[in-house]
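All protein chains but one are shown at their positions in the complex.
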Amino acid sequence: MEFHEVSKWYGNVIGINKLSIKIPAGVTGLLGPNGAGKSTLLQLATGQLYPSQGRVRVLGQEVWNSPGLNRFIGLCPEQDAFYEWMTGWDFVYTCARLGGLNRPAARAAAARTLDAVGMMPNKDRAVRGYSKGMRQRTKLAQALVHDPDVLFLDEPFTGTDPVARRELMDIIRRLGAERKSVLVSSHVLHEVHTLTPNIILLNRGRLVAEGHVRQIRDLIDKHPHHIVLSCDDYRKLAGHLLTWDDVEGVRVQAREKAIVVETHAPDAFYSRLPELAARGGFDIKEVYSDDDNLEAVFKYLVSK
Amino acid sequence: MLFHLEGVTKTYGAITALDNLSVTVPAGAVGLLGPNGSGKTTLIRTLLGLIPVDNGTGAVLEMDFHTRQLDIRRMVGFAPEDECLFPGVAGVEFAAYAGELVGMRTKDAMQRAHEVLDYVGLGEARYRRVETYSTGMKQRLKLASAVVHDPKLLILDEPTNGMDPAGREEVLELARDLAHNKGMSLIFSSHLLPDVEAVCDHVVVLGAGRLLAEGRIKDLKQFHPGCFEVRLKAGPAAFARRLNNLGCTTESREDDLLLVRVPDGHSQQTIWQAAADAREQIRFLRPQRSTLEEIFLKAVERP
Partner (left out) sequence: MPIFDQGYQHWSGELTDHGWRWLTITRHGVRIGMKNRLLRIALLIAWLPAAVLAFFLCVWGLLEQKSDLVQPLVPFLAAMIGPEIVNDPKAYRVEVWTLAYDYFLLTELRFSMLVILMVGPGLISRDLRFNALPLYLSRPLRRIDYFVGKLGVVVVFLGLVLVVPSLIAYVLGLLFSLDLTIVRDTFTLLLACIGYGAVVSVSAGLLILALSSLSRNSRYVGLFWLAVWFVSSMVGTVLAAVNEEHRMHHQYKRAVEAEQAAQAARPSQVAHPVQPEKTPAGSKQRAGPPQVDHQRIWADIQREQREAAKTDWRPLFSYTTNVSRVGRHWLGADRSWEKLAETVPAEERDRYLLENMGAQYPWYWSAIVLAVLVGLSVCVLNFRVKSLDRLR
């Protein structure tokens, strides 16, 4: 997918503001607070909206007004709008046929996809009787049934219980491994975190950050890295670390027998650490960074 | 003791929602987990005395739920999962009405509604009509309406549904504060395990109407002695080989994580030593502990 200086506004209200981005193969997470423009981006990418400015391309072609491209695109929308009287099987089979498969191919594809999402035991019940998790799985099935190259998933895990979520995540990761492009938009950060380290962060219609989470974190220099070290002799360790140049501050967590080190040069810090732990006389039991994750990146980049 | 059930069974025709369920839960913050259709909603309705059960006894806050339903509901606040705000009233009117429905006098209800809305952080917005609220504000108003009569037990059903990360943080913060600092017991029913872990101390896992697991989260999360999770700056493959030569067993996990088991008698010093020798940067080193998700999946998969 490629967005080239795309803007979209509705009347006076801005949806997307001069967005330029190339989304590679593999699984990418699309994040942002409410009103950031995530749904607008997805609608532009699937050709449901025409950009006010700029060009949107998927698989090399402009996506507006090219229905043939939908053969290669799969969309799992956020809204919950089924034909309630259809059975799960009917629904997925019809979507397969609409996707261009002939009857035997559609039947095989529907069976394969429903089996993959775990809906085979319930395929002959009307959608009206499905729980939220089952509806989500059926929605995912219809997005996958025509074996698309590009997949857009809008909040795919709402209402699913952890067992189903595990299975669906495995499917998505497998698709990413097959070098298909999957764009997953979600509010639940830790779900995106387990799926993929590559993210796109939007705020107020503009692109705030894109790439690998940890690389982004390294680039945020307004907030120093917080690295937690756990050691029995934590106060002595704290004193020793304060003699290092790149350490800017140390906070003591007495209850956990740990210290939190602040530094703007994590690379230098980490490279000296194994020597200290192995031969410096300190038995460092744990080391981790509690803000090297998606939640911290999100908070630092998006908070007002 | 928060609530206890003895042999409770509830069937809807051919479907058994609760199957001879017996559980005792102490006061505090309790997470209620379970796959879809496991009976969580039925359990909550049973505790509130909203549905009759086929057989079994039980008590909520030391009150029998067969005979003292109205008393139980005076002490319990419930924030349901779906939208439940009807339009046409201002936020503070809604909260005051919710209080009056419990039996508070009109003046008490209005005073208390303002107090509670201050607590949840709805400032000037409380004078606007409910239909103009964003999702986060609606959830907070729901929470406020549930605590306006100062219940001893607060039941939250999927409170962070559909909220963006900032809003989720706030609701979880409120729930944590109420449960830990203000002495209110909490039943937190959710599918999002990190949320449950962040707020609750105790957890109850249901499956197909039966009790699958129950206990304090700290106790359920066992330590695996001698096992460590390691992440390096570079890829794990070379380091894994080095560790294998030293006698450790390694296993690769997602997100470049390496699971290392050191031989008996060794500690994480072995790993540090290996890193210092190889000039590798260790960015993450922690003893392995099962996550709540692993506990849940293990409990659910048991026959």
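Just so it is clear, A and B label the chains in written order, and each chain counts residues from 1 on its own.
Heads up, the rule we're going with is that a contact is a pair of C-beta atoms (placed from the backbone, for glycine too) under 8 Å apart; a residue touches a chain by one contact, two chains touch by 3 or more.
What you are looking at is a predicted structure, and each value in this text was computed from that prediction instead of being measured.
Engineer: Among the chains you can see, which ones touch the chain that has been omitted?
Structural biologist: B
Engineer: Which one touches the absent chain: B:R73, B:R126, B:H202 or B:R283?
Structural biologist: Here the residue in touch with the unshown chain is B:R73.
Engineer: Tell me which of B:L32, B:M137, B:L178 or B:V300 is the one touching the absent chain.
Structural biologist: B:L178
Engineer: For review purposes, identify every residue of chain B that touches the missing chain, sorted by number.
Structural biologist: Residues 12, 15, 17, 45, 48, 50-52, 69-71, 73-74, 76, 78, 80, 82-89, 97-98, 100-105, 108, 112, 115-116, 118-119, 145, 147, 149-150, 177-178, 181-183 of chain B touch the chain that is not shown.
In the analysis below, only the chains that are shown with their structure count from here on.
Engineer: Based only on mean CA positions, could you tell me how far chain A sits from chain B in angstrom?
Structural biologist: Centre separation, chain A to chain B: 23 Å.
Engineer: Show which residues of chain A lie in contact with chain B when the two form their complex.
Structural biologist: So the residues of chain A in touch with chain B come to 32-34, 131-134, 158-166, 173, 187-190, 194, 197, 267, 270-271, 273-275, 277-279, 283-289, 292, 295, 298-299, 302-303.
Engineer: Taking the complex as given, what residues does chain B use to touch chain A?
Structural biologist: 33-37, 134-136, 161-168, 191-194, 233, 254-255, 267-269, 272-273, 275-276, 279-287, 293, 296-297, 300
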